[in-house]
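With one protein chain held back, the other chains of the complex are shown just where they sit.
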Amino acid sequence: MVVGDVATGTELAVVGAGPGGYVAAIRAAQLGVDTTLIEKDELGGTCLNVGCIPSKALIHATNVGYEADTAEEMGIHADVKVDMEQMVDWKDGVVDQLTSGVEKLCKANGVNIVHGRAEFAGENRLRVAHGGEGQGSETIEFEQCVVATGSRPIEIPGFAYDDDPVLDSTQLLALEQVPRSLVVVGGGYIGMELSTILAKMGCDVTVVEMMDDILPGYEEDVKRVVRKRAEELGVDFYFGQAAKGWERADDAGIVVTTENEDGEESTFDAEKAFVAVGRQPVLDTLNLDAAGLEPNEQGRLETDHTGETNVDGIFAIGDVAPGPQLAHKASKEGQVVAEVVAGEPAAMDYQAVPAAVFTDPEIATVGLTQAEAEEEGFTPAVGKFPFSASGRALTTNDHEGFVRIVADGDSGFILGAQIVGPEASELIAELGLAVEMGATLEDIAATIHTHPTLSEGVMEAAEHALGHAIHTLNR
Amino acid sequence: MVVGDVATGTELAVVGAGPGGYVAAIRAAQLGVDTTLIEKDELGGTCLNVGCIPSKALIHATNVGYEADTAEEMGIHADVKVDMEQMVDWKDGVVDQLTSGVEKLCKANGVNIVHGRAEFAGENRLRVAHGGEGQGSETIEFEQCVVATGSRPIEIPGFAYDDDPVLDSTQLLALEQVPRSLVVVGGGYIGMELSTILAKMGCDVTVVEMMDDILPGYEEDVKRVVRKRAEELGVDFYFGQAAKGWERADDAGIVVTTENEDGEESTFDAEKAFVAVGRQPVLDTLNLDAAGLEPNEQGRLETDHTGETNVDGIFAIGDVAPGPQLAHKASKEGQVVAEVVAGEPAAMDYQAVPAAVFTDPEIATVGLTQAEAEEEGFTPAVGKFPFSASGRALTTNDHEGFVRIVADGDSGFILGAQIVGPEASELIAELGLAVEMGATLEDIAATIHTHPTLSEGVMEAAEHALGHAIHTLNR
Partner (left out) sequence: APSSSGRTFAPPSVRRLARELGVDLSTVSGSGPSGRVTEGDVRQAAEGGEREDESELTDAVERVEEDAEDAVERMDEEVEAEVPLGEQAAEHAEREKTLAAPATRKLAAD
């Protein structure tokens, strides 16, 4: 590599090493593209370091304790103590293992990793400021570039994350002690996932949400199952409440003030506040102008079906691109743009992006809901199977929720599915494949499913849509 | 109904209400066939009463306690006590709920249930002896008949199940106290599932097996994962040992004697012995002669692709028919014969019967292994993904095992899969659909899988077979 005025050259520069960027880089390198991956923090991005992985680690560990603690009925008598510091240490170990794994994979595939913060210095040029003192900077000239700089938590007025008792998700996932009480601002999936485990750890959780329900975008009967379980865990919900501000109270706690539509204020006492009102794309630090790029109204970079922006040879993927802010969507886009860059006939032609919420119970969805199918002009056939009729669910003493399959009534093609219940996040995989394959209700119904498993519920829901379920009544 | 000399008539008589028989009866009734279901014991058969369901209930409950007890690393400190009596009571409740559910489903679909023991009294006639004193008997004349009488544990010479310390699986699943120590005769799936949980409950388990390994039929690398975990749990294995007999010891325990190939004897002390050497079809009590039926050498009734025996209008399904002795295979056959009886163009045309073993970790397989694919003339492409590279598996601190996919190297069609690891029994569902659909490696690789889930491992294994896995090295 040459330093100084002369720029380093690379065929492909990938900015950001989250699940979008590192996957794009690995795939491109596999296809023989000379690839440079630039990351200002840790490899793995939000997802591995402060998102999907740490949250799921804490959720799992908490559940192991909670389930044993509440299993008297099954003959399990457990006296459970949670050592949050130890749990967080373990979680950090899991994260380290995965991020160092990503580094090894990048290297083994021949990806050139550059540590530093990148910004555009032209249509074919990035300037990278290396981290650490006196590390200087370098210029990287690229033929093509992938912007994969991800997102950060949105801050709302009156709640600055650098104030100690106000936490964003990153800070919450690093707490070394369970707070006595917590006000959670926002009932989206991140707020709900973390509220649920804090409540299980004994924290007194209050969720204040501006909308009139949790989990916007999910259907009422799906949400109800999760909301009910959360309430049983002691979570209090206040809807139609916009958070306005907070101040310290006498007892070292805080008081959070909210306002409803009519301008009436309410106050909530707690030890800390956790704000989870969404995430915004990270594009402001990239000097986009220099490359001729401009974010759209949602602050994202518009892309075509190959992931390319309006500037030739510059692609955008993951949380900075349109679409759901999900790790697997970022990774898929990463693979597609890598193949496009390598000259393969790839495109974003997937039918559906599945999504999971790791609440108790889990939610997982893929493709269309019944209402969406109707909007698209289908006459949907819908089949449902409640886990209360599942032998496997009964043997795990966890049988709330259901599998619902939405298909085209004429052709039988599976259009989508909604699952709320145990292992929903794993069960959705079969339905994701079904949607992509153009499988029909009959294909799923005719496929033998192992007994006793929760996945039999998928088969039963398909049979129900066809009018011949065995383990539920067909009406 | 008419009693006395005149026989009751029915279009379809189903003998045995296990997962084969009750499913056949419900489906036939749904299709408008006048159906009578005859059962001598409880509805639900082996599976619901003393098989799949009770075993999985105890496995789950035990795991809840065991996982919490061994989660210090994750910051969970639990002091766990198992109340086996309470666990068995709870399990009995689950069974009751399911069997009464089956009764409701039968009735709601219009199935006529007859309680009693049936035997053939001609080609179109059954005699049913009602249970209980003075209940008499009745004759049922049928147009078509389904034999679904299932199986019972094989007894080996020297180990009679009515001797107190010698248990079959039914007796083991009803124990109200964890034995101090147990000799398990047989390392098949039932022996291994139950050995594992007893070891977790603190019982000192010794498995003696005539063959040279556990779980006949599974591949070496699959078995190794389970055997290793069992050994870590303290299970001792002795292979090449045929059980010969037992006698009482001084200390209220017993001594089991085994013999190896060379005729050398060994002895094993324990509180009880559990014999799990396989199950034999129940056909001897049916007076098959009267209908012109005869079991084959394996003691089963041969059937054609519609499930029909060599006697017109008499079908056999489930454990009395050829093929794997599995509940879902029985149910599938039940559905098919019901449709055939109703005049539909149904047939046993499935590509593969998945199977799961609920050991720690679980095993699940579907379709062909690599060796089987080679035998069938394919040049297989094989992809593997170890759970140690799965983010989701790491977040659950349970990352032993792998997903393996076997495909046709030329066309990419998925031929089979072997999974050993967490949730294997659920993960296999997607691959079962893939095998049935004629999906290719590329179809699975191109389907977006939710992050972070174990099911991503299925996608990665497909990518690995294609030579472009992201999270493992492609070699």
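Note that the chains are named A and B in the order they appear, and that numbering of residues resets to 1 at the start of each chain.
In this text, contacts are C-beta pairs under 8 Å (C-beta built on N, C-alpha and C of every residue); 3 or more make two chains touch, one makes a residue touch a chain.
These numbers come from a predicted model, not from an experiment.
Contact with the undisplayed chain is limited, among B:Met437, B:Leu454 or B:Ile470, to B:Met437.
From the set A:Phe315, A:Phe387 or A:Phe413, the residue in touch with the chain omitted from the display is A:Phe413, counting the whole complex. When the omitted chain is restored, the residue from A:Ala249, A:Ala347, A:Ala371 or A:Leu473 that touches it is A:Ala347. Remark: the omitted chain is touched by one listed residue; of A:Tyr189, A:Phe358 or A:Phe378 this is A:Phe378. For subunit A, the residues touching the absent chain in the complete assembly are 345-347, 349-351, 376-378, 408, 410-413, 436-440, 442-443, 445-447. Residues 345-347, 349-351, 376-378, 408, 410-413, 436-440, 442-443, 446-447 of subunit B touch the missing chain (whole complex, contact as defined above).
In this text, only the chains that are shown with their structure count from here on.
One simple way to say how far apart two chains are is to compare their mean CA positions; for subunit A and subunit B this gives 36 Å. Every residue of subunit A that touches subunit B in the complex is listed here, in rising order: 19, 23, 26-27, 30, 47-48, 52-53, 56-57, 59-61, 64-65, 67-69, 71-90, 94, 97-98, 101, 105, 108, 326-329, 331-332, 335, 350, 352-356, 364, 389, 391-392, 394-397, 423, 425-430, 432-434, 436-437, 439, 443-444, 446-456, 458, 468, 470-471, 473-474.
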